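Of the protein chains in this complex, all but one are displayed in their positions.
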Amino acid sequence: MFYYLAQADITSSFSIVALANQLLNGISIVGILLLTGLGLAITFGVMRIINLAHGEFIMLGAYVTFLLQSTFNLDLLLTIPFSFLITATIGALVEVSIIRRLYGRPLETLLATWGLSIVLQGVIKLIFTAQLKYVKAPAYISGNLTFLADAEGSPMIAISYYRLFIVFIALVLLALTSYLLYNTDLGRQVRAVTQNRDMAKCLGVNTSLVDMITFAYGCGLAGVAGTVISSLKSVSPPMGQDYLVDAWMTVVTGGVDKLIGVLAGAFLIGESNAGIAYLLNDPVARVIVLAAVIVLIRYKPEGLFTIQKRS
Amino acid sequence: MTESTIGIVRRSQIPTKLITISGIILVILAILPLILGEFQTSLLSKLLLFGTLAVSLDLVWGYTGILSFAHGVFFTLGGYAMAYYLKLNLSAAGNTYGVDLPDFMVWNGLTELPWFIAPLKFFPIAAIAMVAVPAIFAYLIGEFIFRSKVSGVYITIITLAISSALTTFFISQQAYTGGTNGITDVSRLSILGLEISLNGLYWMILLFTAAVLAASYWLTQSNFGLILRSIKENENRISYLGYDVASFKIFIWTLSAGIAGIAGGLFVPLNRFISPVYLAVAFGTQVVIWVAIGGRGTLIGPVIAAILLGQIQNYAERVTQDWQLVVGILLLIVVVFIPDGLVGTVSKVFKKSY
Partner (left out) sequence: MNPILSTKNLQVEFSGFKALKGVDLEVGEREIVTIIGPNGAGKSTLLDAIVSKSPVAAGKVYYQGKDITNKNPYEIARMGIGRKFQNPNVYNELTVFENILLALKGTHGIFDSITAKLTQTKRNKIIDVLDRIGLLDYAATPVSSLSHGQKQWVEIGMVIAQDPAVVLLDEPTAGMTPEETYMTGEIIKSLVHNHSVVAIEHDMEFVKQIAERIVVLHQGEKLAEGSVQEIQNNSKVIEVYLGREKIDVAATT
């Protein structure tokens, strides 16, 4: 799951330097979690749609970037608007054709989006084959930010600029989304629809349009996430699966009440994960994290930071 | 007695028509391997087991409303129990290294059989483990998740996490589980020194499938079945009538895991190997699809769907590599357009025109 975790230097003994590196490592995971979780914070957190195809929208975003880069040699940053628009459009189509029909039946929605996830993977595999694809990060955000130097003059603490860039773009998107949701008419309508659909309808809100736009926006954010992280690792049809679990955990941990919860969730999971992976090996870390998911859902299905409501 | 109360009386009668039809189908299925070739007999045996696995999921999903992606896990746990038994009972000549230790353990540097695997050398223990391991595992999970306020989609997500976690765990424990490859090249099944032929295995499996279907039918027609359906529709209401909902859920969950485990155990002598592929969410999804397509809450539907899809897959895979895509499209279509599934829809149409 946390394969994008920059390999920790296990050989170095526990020290301040190793700890600092690990914390920075955690920060870069936090950025990725935040980025991939933000779209889900909209579709699941705000709309309460169980979207198991969220990871595939991330994957689609990555493929949009791959396609534009391999055919037009486009800069990764310039592909962001395209991947947002394309994944948002696909999201809108999915909302109209599938999600809408299953409104109020979460188990059916879960099943249908699971089917959709398989279909999207299959279609992409059909078009691009299962072969791993690679995307180039922009040259001007390469290199590492370094601190301290050892006896030979090589840096002891380092984090790549690109990972810092991920954190930055994630925070920008979070701020933008918060603004849209809490300070615009559309955002007010979105919240009105999710809190009391019938009332919103009576007040003249076009609820089906709002549903479509909100879902499409969430999918578009997933697409942007896919673009930004595409250069970290290879691009492949099943790549979304791993991000799905992480994104979902981030949202659930943070709680679905407030958008800012996703930041708390990302921070908590990112840092604790870097810790676990540092102390133990990767598969064990994954099993522990999944066990933690189960325990979390069992006791706090609405998230750690959610207010108890009257049933 | 008024006319409507006659309907009540009918409910408790013995379904002679059903028994006759089932009997005829059973006889036809029993004769089949004498006509079919080895390949088809083997395929049909597997599909019957998949069908039974789907029935076990139908009991918890179709009847009780708990959607689980973890039934592949219960199946595979039963499968591993049987696989250890068959692996440990390879004749010395059949074993690559001619020692008591299975090949994958030798490769991974184990020098003696781990204590928790050693007892599986004996058939009675392996046979019990085949049911008990998945059932106890399910019981523990059930006690944990059903005695809480959590239900619906959250339970389903927990089953996804279980399947995912166990897959990773089994792959990582190479020395004990054979890792990604699983346990391969197992011996054939013999009971009391008698090697079971393919046809023998087929008949055993047919008998098992028939028994599971009959028992499930009896169970779902009883008051117990009525309570399961009530839990599915509204689990809160029934607790105010004095029913301990969690206990009912845990019972059917554990029972269904036990059935899945036996199906997995019988699968290994046919398949000749077991691997984490069957633990993974993809296989769990297959099981869900059999039930969805066949018709939730219809016992025979999942069996028919498993056999049909299996046959189609058998031919389709010769033409296309993208069977998963077909499966995904089918799942989408069934969920969005025919939620009752094949058998459910057919019986509804039949009832309307009747």
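Labels for the chains are A and B, by order of writing; each one numbers its residues from 1.
Everything below uses one rule, namely that a residue touches a chain if its C-beta (ideal position, glycine included) is under 8 Å from a C-beta of that chain, and two chains touch if they have at least 3 such contacts.
None of these values were measured; they are calculated from a predicted model.
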item	value
Absent-chain contact - pick from B:W107, B:F144, B:Y176 or B:F251	B:F251
Residue, one of B:L140, B:I191, B:A211 or B:L226, that touches the chain absent here	B:L226
Of B:I14, B:L34 or B:L241, the one touching the omitted chain in the full complex	B:L241
Residues of chain B in contact with the chain not shown	2, 4-5, 7-8, 11-12, 219, 222-224, 226-227, 229-230, 233-234, 236-245, 247-248, 251
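The rule we apply is simple: only the chains that are shown with their structure count from here on.
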item	value
Distance between the centres, which are taken as Cα means, of chain B and chain A, whole angstrom	34
Residue ranges of chain A touching chain B (in the complex, touch as defined)	50, 98, 101-102, 106-108, 110-112, 114-119, 121-123, 125-126, 245, 248, 281, 283-284, 286-287, 290-291, 293-294, 297-299, 301
Chain B - residues contacting chain A, complex	65, 67, 144-145, 148-150, 152-154, 156-158, 161-162, 164-165, 168-169, 171-172, 285, 288, 292, 322, 324-325, 327-332, 335-336, 339
